[in-house]
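As you look at this complex, bear in mind that one protein chain is not there, while each of the others sits in place.
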Amino acid sequence: MDAFSNLATGFAAAASFQNLGFALIGCLLGTLIGVLPGIGPIPTIAMLLPITFGLDPLSSLIMLAGIYYGAQYGGSTTSILVNMPGEASSVVTCMDGYQMARKGRAGAALSVAALGSFFAGCVGTIFIAAFGPPLAALAQQFNSPDYFSLMLLGLLMAVVLAHGSVIKAIAMVIVGLLFGLVGTDVNSGAVRYTFGVSELWDGIDFLPMVIGMFGIVEIIRNLEEKEVDRTAISTKFRDLWPSASEFAQSWKPVLRGTAVGSILGILPGGGAVLAAFAAYTVEKKVAKDPSRFGKGAIEGVAGPESANNAAAQTSFIPLLTLGLPSNPIMALMMGAMMIQGIQPGAAVMTSRPDLFWGMVASMWIGNLMLVVINLPMIGIWVKLLSIPYRYLYPAILMFCVIGVYGTNANAVMMILTAVFAVFGYIMVRFGCEPAPMVLGFLLGPLMEENLRRSLVLSRGDPMIFLQRPISLTLLICALGLLLVIVLPNVRKSREIAFQEGG
Amino acid sequence: MLRIRSPQDLGAGLVFIAIGVAGVYFGQDLTYGSSSRMGPGYFPIILSYLTIMMGLIIGGRGFALDGPPIQRIPLRPISFVILAILAFGFLIEQIGLALTTVAVIFIASAARKQFNVKETVVLAIVVAALCVGVFIYGLSQPMPAWWGR
Partner (left out) sequence: MQYTRRKATAIIGAGLGAPASIGSARAQNYPSQDVRAVCAFAPGSGADVLARSVVERLRPLMNRTIIVENKPGANGNIACEYVARSKPDGHTILLHAASATASNMYLYKKPPFDAVRDFQLAATINRQPYMVVIAANRPWKNLDELTAHLRERGDKASYGIANPMTAVLGETYKKAFDLKAVQVSYRSGPDGLNDLASGNLDFMTLDPVLAMAQAREGRVRILAASTKDRLSVVPNVPTLHEQGAKDVDIVGWWAAHVPAATPRPIVEQLGKWVTQVIEMPEMREFFAKIGGEPFVNSPDASQRLFVREVDVWKDYIRVAQIEPQ
């Protein structure tokens, strides 16, 4: 196949001593910022952009890409260790990863996350090499109505995320949608629910919300519990590595997560965000015993982690083949290419094959490096957990606030963090989980925009959602998922009614 | 007679109703538009009413179905943690990262009843050094290390 000779070109370009060095720097830096909450890849890449002026284009892109997936890896680490997601895609990892850590299986969770990600990264790379252009063509078929239907499907997945009450999860999704609307309305330019605070014009920032609702709430809850003796956590190799049964439980989720992530990653907009959530939904639905989810099911780590890494790889496809960035980080990469005088797009493939395929090859190299860097670190991370909590939590809190502040140096961000911490805490006490709300928050603006656009295009005719095959298919999936959610619930409430009657 | 059978549900319902009402109230000035040309107010108002509706259902369940009680909320941890976050926001620009870290660590440590001054001093110094080193010198984050700039 042609893809292989191309990949060979790529490896020849990417495996130069210099490029390997930059890949390593990127991966190390990415892991570091991923582990330090809040300092996401976006500010880091932005900070490094000027440095890349002086570099060869391929080297600079390799380094920046390394930061991107390094940060993905690192973000999962904090999710598992301290319930603190650095980015949208690691919110899902919190749910079961952190629970595993609480049960003393942090090592296993981290290993599975690393290995799953590596596998997904490999597949993602091959995917780009083999199917990049046709997949990009598929992504181009997505019109506004299709996006709306995709978002609707995504929101239903958010409901499946919850392990408690379905109706509360639905309510939280709607509240998330509402929070997502704060700020300037794209269609009309109107400013909504900002209460005169200009910092809110661009909407509520993601970090204050998740750091508040996940990281801070977790600290408060831990403080309420009696301090457990954590020095007993074992860091023996046997206990860091997943057990045979954990392996057996993980490999299928890794495969499924990779598939889900590779496909959703190509879609510009919410695609990559949806990947981890979708993978979790799939795992929970195929599991024999869904009640284990949210309590430390290893499938809930393996699936989403593979998915988000696969999506991280395939999200390069629209940029590399169409010249269209699919998320803010891709927009940054595009900026980096343009500074170097390269106009991203399919033309790069023919005019600079060494650059295009070199980048693809560097993705695989980067993933390999990450696994090599991260596996030995797992012991250190787990060891960190054995520090008494009374020393640990003030430091975690400090990292949380610096992270939030680092993205937007502004006291309003701290107030938002505090507000969301209190809100999240109250809602947890009332039995409502934050994860569905976060997904609603992320998808809300996209959903509204595309709904409104579709209806303008159809002059108010809702049939537009049924006339397009992609949209129709997605809506049918959504309906199916809805039935899957509602049916067992109806049965359950009947049982409850029955018990009460009896 | 109405009896609260699931306080968690009732509480959650009330919060949702409050959010929905706020959404309707603060969104009333936004143009509603029509379904073919939705204004900026269309989606928020629909969502707000949906939130109210969900609130009513969930709150109503609080009277209909038995549920777990609301766990006691100890005020000490949450107050000090929130205070620490706010303190960071207001101090960082005034006295710089090093001293702010010390303040935050002290406030945060006070969230535990077994507050130990000596331990906290050491912890504060270590974390402050770490933060200044990593975030300011290492990652050149946009914040002052000291006061007066």
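Think of it as A and B in the order they're written, each chain with its own count starting at 1.
Operating definition for what follows: contacts are C-beta pairs under 8 Å (C-beta built on N, C-alpha and C of every residue); 3 or more make two chains touch, one makes a residue touch a chain.
Owing to the predicted nature of the structure, the values given are computational and were not obtained by experimental measurement.
Trainee: From the listed residues A:Thr125, A:Ser144, A:Thr258 or A:Asn309, report the one that touches the chain absent from this view.
Mentor: A:Ser144
Trainee: Touching the left-out chain: which of A:Ala409, A:Ile426 or A:Cys477?
Mentor: Per the contact definition at the top, the residue touching the missing chain is A:Ala409.
Trainee: Among A:Leu28, A:Leu55 or A:Ala331, which residue is in contact with the omitted chain in the full complex?
Mentor: A:Ala331
Trainee: Using the touch definition from the top, which of A:Leu29, A:Ile45 or A:Val92 touches the missing chain?
Mentor: A:Ile45
Trainee: Which of these touches the unseen chain: A:Leu384, A:Ile426, A:Val456 or A:Cys477?
Mentor: A:Val456
Trainee: In the full complex, which residues of chain A touch the absent chain?
Mentor: Residues 42-43, 45-46, 49-50, 53, 140-144, 184, 186-191, 198-199, 201-202, 268-269, 322-325, 328, 331-336, 338-339, 341, 343-347, 409-412, 449, 453, 456-457, 459 of chain A touch the chain absent from view.
Just so it is clear, only the chains that are shown with their structure count from here on.
Trainee: What is the distance in Å between the mean C-alpha positions of chain A and chain B?
Mentor: 22
Trainee: Can you list the residues on chain A that touch chain B in the complex?
Mentor: 33, 36, 39, 44, 47, 167-168, 170-171, 174-175, 177-178, 181, 185, 187-188, 190, 192-193, 195, 216, 219-220, 223-224, 390-391, 393-395, 397-398, 400-402, 405-406, 409, 411, 413-415, 417-418, 421-422, 425-427, 429-432, 448, 451-452, 455-456, 458-462, 496
Trainee: Which positions of chain B touch chain A when the two form their complex?
Mentor: The touching residues are 8-9, 11-12, 15-16, 19, 23, 26-27, 30-31, 34-44, 47-48, 50-51, 54-55, 57-58, 61, 65, 67-68, 70-71, 73-74, 77-78, 81-82, 84-86, 88-90, 92-93, 97, 101, 104-105, 108-109, 111-112, 114, 119, 123-124, 127, 130-131, 134-135, 139-143.
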